[in-house]
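Heads up, one of the protein chains got dropped from this complex, but the rest are sitting where they should.
The block that comes next holds chain A.
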Amino acid sequence: MKTRNREFKKAVKGSLCSPSIPKVPCKLSLSDRFNNFLVRASFNRHDYAVDPGLYALGEPTADSPVMVSANYKLTFDLLRQALVGLSAWILVLDTNGVNVWCAAGKGTFGTKELVNRVKLTKLSEFVSHRRLIVPQLGATGISAHEVRAESGFNVVYGPVRAEDLITFLSAGLKATPKMREVTFSLPDRLVLVPVEVVQGFRYFAFASIFLFLLGGINPVVNLLAAYFAGAVLGPVLLPWLPGRAFSIKGFFAGLIMLAVVVAAGTVEASLVELLAWGLLITSLSSFLTMNFTGASTYTSPSGVLKEMKLAMPLQIVAAIVGALLWLVVRFF
């Protein structure tokens, strides 16, 4: 977690305002962009941190706004890109290299860390005002009235998305209702798909080798179809798949891929084989899409727990029955 990205260190080397305050450019370099892409695809994503502390963006003065951020480099980069042409202070909290919302949920992006960081960086000596602009999603970890009581700084919650910051600032720190709402649009979901795919890949690879030894290439293709259904199709088609529970949406994504493998001929034309793969593909897909609740922006823990209690026993039974049926057709 302590290793920092080498290119980034270079970018913050120069400092104009004070020897202790690193200065950062708004524009991302090519290597920034390449590394950000790799992290999105889940490579090295637990090691993508920025040093916590106070940063100067542009030429901030004592009146410039203070933006609070997390020390995940993707977060930090989004923020500095959104503020192109602006001078501001960026107060980076130590969130162990985790983004604002997740860190706030855990409490690392929290009241205690914010109050501490304000003191450690001697922020009150750099600015004359007493206002911190905290991303709205940080509110899950930060209590505005407690921060005020403990540090004397007022927390103003900024918009959910960094791209709305300039509008928010020029409107006199006012956010429209739209800026306050979290979405889960197709692009939002698409950036999460690589992570879903990479996370379960180890298990998929093991199971593939096992299936290949038992039954050749066809079962591996069927397994790949199930994996694709649950980790890609489910998340991408989320709004259009029937049901509200993710496990039900995943089940239907599995049905789609079952139709595909039947059409492709990797499922043999027998009722037992069809039933076996029908159970295996839909249960696996249902389980994988259910896991996408963790990446979604609107599922409640109470709801997820309720869904899991109903879905998991069914998924397990379906997978076991499916596997047994397949073994029966294969070897008897």
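Quick note on the criterion: a residue touches a chain if its C-beta (ideal position, glycine included) is under 8 Å from a C-beta of that chain, and two chains touch if they have at least 3 such contacts; residues count from 1.
Quick note on the criterion: contacts and distances are computed from a predicted model.
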item	value
Choices "Glucose/mannose transport system permease protein", "MaoC family dehydratase N-terminal domain-containing protein", "Amino acid/amide ABC transporter ATP-binding protein 1, HAAT family" or "Ferredoxin" - which one is the UniProt name of the chain not shown	"Ferredoxin"
Full-complex contact with the absent chain, from A:81, A:96, A:124 or A:154	A:96
Hidden partner chain, touching residue among A:120, A:182, A:214 or A:259	A:182
Hidden-chain contact residue, picked from the options A:31, A:140 or A:154	A:140
In chain A, positions touching the absent partner	46, 96, 98-99, 101-102, 104-106, 136-137, 139-145, 157, 160, 175, 177, 180-182, 184-185, 191-192, 195, 199, 238-239, 244-246, 290-291, 293-308
